[in-house]
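What you see is part of a larger complex, with each chain still in position.
Per-chain numbering from 1; labels A, B, C and D assigned in written order.
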């Protein structure tokens, strides 16, 4: 008997695979040039011929330069520190709030819902001016505080956790109350351990956003010591002012890689998390 | 000794009265099954007893103490949920330990890492471990203690949930359809286990189910709740043989009891269609309901003292056959339960004779309340008067 | 120990230079420590950073500001007035190579806002190989715009994606000034009340630009695209600051024969050129820091500084001592002919015009935007200049 | 007595219970609420107030100027161009990234092979620094030496001056914008797809939906309704918020052809330092966002939820 469909190659699947591969190639092509350029000598980069394989193998030199010219470890550390602090604060603030909104009956829950909806609409770009003025007046510019504080609240996080918690069975919380847990116990012992898919999904959103954010660091940071990766890269780009692209691409690779690796590791949970949080709708 | 008593509990949701004054007393070690159709307020009542929800009116007294205003956590009530509500991130052992840890360890001792450094913490934890181990042995789940709920079958989860509820010797035990997630075979088996366990623990238990056979087979007393009222609270036998209300009669018994509309005159003659039953019921003229359980309906050939009926459907159930037959006189469907042997000669569409033994007949008034029949004019079968 | 925070723009040009200078300075002045604030990518970014930080604790002690933005600082009274300090030094200043001409570069209405650190003029870079290919003689570079345009056209016609000219009109008004001043024009009237850049001189300049596009093979490049294309050997001529010389040499590598020459002038007799570059400006008012900062400013803008800046970038020496003394740069120029184009143009240098009022940045942007219309050929030179003039008139302070 | 009468519908235990919940609720919500106030609500109010002033950074004092900023906005050519460009950009990027995201998600979902490989490739742009990738794009889009134009010229097409020409710069930015956001939408759609019950597809097949397009119309598309709404919302907001690529690649040029709202606001506020005027722009920007969302939820929400 002929086994139909299942996992063998059909004509339709061939087409689908080809289309998928083609689009993937297009999407990936900037990275091909990124990697190739990171391996080229300065004089080989701007040539009129299209060569992907570097003529001279210059990876080591370029990476060395990337590390030499900017304080790459400092930059990466700043990125990790800032994203880490932001993420931790966001989760610590958003989880209890979302729990209360989802599972406790009290009037403020509705007010909060309005605030959250409003907050979702107001991007940092809109509030940057007064925030800048305020940080300026408090002499807090050029500090981790300035980088972290405005993002310590993530209404998107509250929204996402809210969706997730609503789907958690009430019985679980009832059982916990009967077992003698206080509401704080419930948050730390029941909610958080079970919110990992949502926290993972949120972490990716949060880290991607803040690791890549240029707008805010550009405004509040003028000292290199506090530069986040994009700011550092911007500086690096300016520093090499359109010439040492090899080193620039090497630096770009160094800074892009951690996030890509993180996504690779977490992607399955990420999709799961989004599914479970009902973010999809 | 009365350990749990509910006095006139009322509750409405958004103006809808769900509980209309429910009162109930459970004696020490008693197992009370609370049955009723879906949405009648069983879970609501249970949640109110647990302290997870609060009544609009009425009092809850547990062990002599009015706990109406007391927190769920402080009532020392244990509950098993339909969904089991095990903590998915904890192993079975850790799940069972939770209520003990919450009660025996101080807040400081419970802290994640710091807690380990607190004085006395070690000893208490060991105590809890032992206790959990004992409980697990009793429920034969020793081998599961290291598994998480996701790695257990429904029956195993249910046992862990039971263990978690029992481990701390609660004042009252509440169970909300704990077996409804199990498959049929396991369910029958688990019934026995719960009854055993209850007997050993001796804690008064309120057991919600909508499965009548569970209620009848497990409980010391069955409380039938319908439409927010507790219609009857009695032993299974009493409630089955002597239902106080037509809804109770209807709710219990599979297949359902036959209820026929009838008219009763002052003289005590009950008529339905052209058939008459002479009974003596004090002050009860008017519309009545005549009810008889399927297993008491006699099925035979058409004779003069049997009611003729046409067979519409036969349901073979292995050890018995259910006959659905429509009475020729009043076009009402009557259900009879007979043995397969008896049913051998019966075909769909054929006419049979039904007899309704009058001593097995219940009469209910128009409001559904049971009418006590003081005497029936003649023993034996319901007479067909043509 | 005094710690000085120093801010500078365009690290691409200056990072190595700054590192070298500060190292040497700290060796010579053990009591002073130099630390750098995050450099700004451009002069415009630099001035914005300083203005945002003015008066806050974030404000650096010393900054290097584009010569056309000194006025903006001065109008907001942000920098320390160095006039007194200069006077106190007396003759010593001149001895150090700070001639009056040089000092003037960093004066606004008589106030010594800073000391010129690096100065530049626009020069012509060209690809000798391409010129040879179209039959030109690279040893005799074009002297007029017409010649440039004619050669550019020929080069463009080589095809294969090769362009004739890259002219750095983007970013700010500096290269436009080169055309305008080269024709003998000015931005505003002498009393700074009327816009004059749309006069006949300006128009000539704009027409040259337009002709470069139409006839000379000047494509619409972004700043970096043009630089990259030139470095790849795909462009015949490039007009931009001499400050980019060192980088260009690095980028070109051995790919082609790179040459430089003086930029053509529309009016070869009276034509002038804008002075690019920046000046070191002291912002701190703290007594100790001010002393240290003054020392550093003199050092950086002094002969040693110049001797580092010139070879490291391509800027022309702003210090007369450095230019002449063999101790500093005397021999350098002999050995590096590419660097001579800028040097030769020094006599034509006049200040890079700074617009009055608080809208300076916007004025510059307005001019650039209208230039882009010319380059894109979406407006005639006249239309574009008149529009720009009208807009700029609105942005000037009303008096 | 009267107090008791008013509360008669609520029993004492219930009230105690409610109070307790409210107290705990407030406690848990308080940090979030404080921070929302501090970092969202107050600054927003400040922006609105500043919009009525002539505040400039660097100058210490300011005056209330009433509606002057707003009146000026109407005649500000840059602002108008910026508004128009932002609209165009959004109209290009949002639909393209939604459709591509959906298409790719559908193909990946249907494909038993290399799911996570494809997922990663398409998500890569989301996870990459746009500042960094901008440099790559600038190179890719180089008019003469960029790989894109070289490839185009191989097939005999004269490629446009992508980022350099005012008639193509917005398209170029849009291409980058789509490239950047498709992966994000794809992930959301993938999540939405996994949540569709398999039984529905089986039912559709049995009901005679032979062709995948039929099944898509009958099951996938309607079931993805809520996801699509969410993705649309996010895509529009993100498109309206375009900033990084403009800042790093074009600085709004040439000739304002890539001037977009946020960049204009940024320039007014942090470059020209005219905070008052920039605040007025911000208020308009916010108003646009809010109106967009209101329309969305009014019009679409009813349609997608069942």
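Observations, loosely collected:
In this section, a contact is a pair of C-beta atoms (placed from the backbone, for glycine too) under 8 Å apart; a residue touches a chain by one contact, two chains touch by 3 or more.
As the structure is a prediction and not an experimental result, all values here were calculated from the model.
Although the view holds one copy of each protein chain type, the assembly as a whole is A x1, B x2, C x1, D x1.
Note that in this section only the chains that are shown with their structure count from here on.
Of all the chains, the one whose CA centre sits at the greatest distance from that of subunit B is C.
Looking at which two chains touch through the most C-beta pairs, you get A-D. Centre-to-centre, using mean CA coordinates, subunit A is 40 Å away from subunit C.
Centre-to-centre separation of subunit B and subunit C, using mean CA positions: 92 Å. With centres set at the average Cα position, the gap from subunit A to subunit B is 54 Å.
With touch defined as above, residues shared between interfaces to two or more other chains in subunit D number as follows: 57, 139, 144-145, 150, 270. For subunit C, the set of residues that touch two or more other chains comprises 52, 161, 224, 228-229, 232, 234.
If the chains shown are joined wherever they touch, the resulting network has some other arrangement, not a path, ring, star or complete graph. The set of touching chain pairs reads A-B, A-C, A-D, B-D, C-D, using the touch definition from the header. On the side of subunit B, the complex with subunit A involves touching residues 47, 50-52, 71-73, 77-79, 81-83, 85-90, 98-99, 102-103, 110, 164.
In the complex of the two chains, the subunit C residues touching subunit D come out as 44, 48, 51-52, 54-55, 76, 78, 161-163, 170, 219-222, 224-225, 228-229, 232, 234, 358-359, 361-362, 368-370, 372-373, 375-376, 378. Across the interface of their complex, subunit C is touched by residues 41-43, 46-48, 69, 132, 136, 139, 141-142, 221-224, 227, 231, 234-235, 237-244 of subunit A.
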